[in-house]
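Every protein chain except one is present and positioned as in the full complex.
Let's look at subunit A:
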């Protein structure tokens, strides 16, 4: 006999005017004692036995109320009773009162003492305890019993030794949890289990089936939804990387052991992780529906419908799209993910190979004159002899003291330093820039200089041409060799200048840099 049923019946019975009850007696509470309620009527005694004491209390209360009612209606002697017929006791109110009485034994005793003993009326009693009622109600509204956090791994089936049947004893609670955690099972149940009654055992068998068949599809769906909800601006990797305290060995130990084993267990680990994640999600979500309402079928359907409602809400919600667009915009603004606007590398350009031939002039001259001048004064054998003589000279006289004269060494030092420092400036990127930087006031003058320089340089070309032609044919080659680097230098200078001009106009004329 459940509470709900008692209340229902009580509601039904409240219309009865005079049940003819005169009084009631109840047996003492205690363990191992039957809960008896002795109702005395005009006709006789009725003894009711209840399953538990709380049920009996409820009946007793109601009986007391009924007696009070009838007493009021019947006899004017019970004036103490406050006109209760004016009070409209709602069923919810009744429920709450009954619940309170159930939970609090002291309250129960007081209630019995005062109300049933006709010291106080019901309303008076409850008026003072209104706060309790309200508190209880609100507490009841807010706090719900959460789901157990232990996962269903301890569902051990009991098996008969004889037959091959395996029975799972699943409470509705566990069924609810299974359906919440394994949507595959729920889906399969809805599809494969048409008939309501007596198919509970099927669930256990279907569980394994469904797990193997539908797991991946549903998982994929879920992950897709979750991915859509992920905020792309959150950097998970960085977060993970920072969280070294949870890495075994604090990220220091070298983790190159058991790679093969781990690879073997990878699929199991993955599904295990997924199960844990889903269980955690379910537990945190709490009870979306009441377990008590209905059997497995309705539980499954209820869970499915809530999920569908959520999806529908998300899909129909216009804000979702806007949110996604916002997120994409935010994502696009992440610097790291931006494609580089300007390529950081300069475009491939084939340099003028004549740039490499700066020393060509020197070499050319050398080659022309070298072989002629370089002749040994002695014949080969004599040369060898002199070489050996030199060697033996060292053996006899040894090294000179000092090896190098100090003044010579000093000169060498100076020339080396000068050479190094001068070549540093010459081979620098933009030497003229450094000079111009220090003279910002004379930029206009520089500009004028530049144009004058250009004119002068352009005049050199015809002059060189004249020189070439005036020289006789046999020496012309040498002259052209000499003239060629000059021409190259001029060409390079003009090209460089034009390039600089272009750059300058592109930049909007920041700094005049046309000095070639």
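In this text, a contact is a pair of C-beta atoms (placed from the backbone, for glycine too) under 8 Å apart; a residue touches a chain by one contact, two chains touch by 3 or more; residues count from 1.
Operating definition for what follows: contacts and distances are computed from a predicted model.
Taken from the listed names "Coatomer subunit gamma", "General transcription and DNA repair factor IIH subunit TFB4", "Ubiquitin-related modifier 1 homolog" or "superoxide dismutase", the protein name that UniProt assigns to the chain not shown is "General transcription and DNA repair factor IIH subunit TFB4".
Of the listed positions A:45, A:91, A:423 or A:458, the one in contact with the omitted chain in the full complex is A:423. Taking the complete complex into account, A:387 is the one of A:127, A:387, A:467 or A:495 that touches the chain left out.
Interface residues of subunit A facing the missing partner chain: 353, 356-360, 362-363, 366-367, 370-371, 373-384, 386-388, 390-395, 398-400, 403-405, 408-409, 411-413, 415-416, 419-420, 423-424, 426-427.
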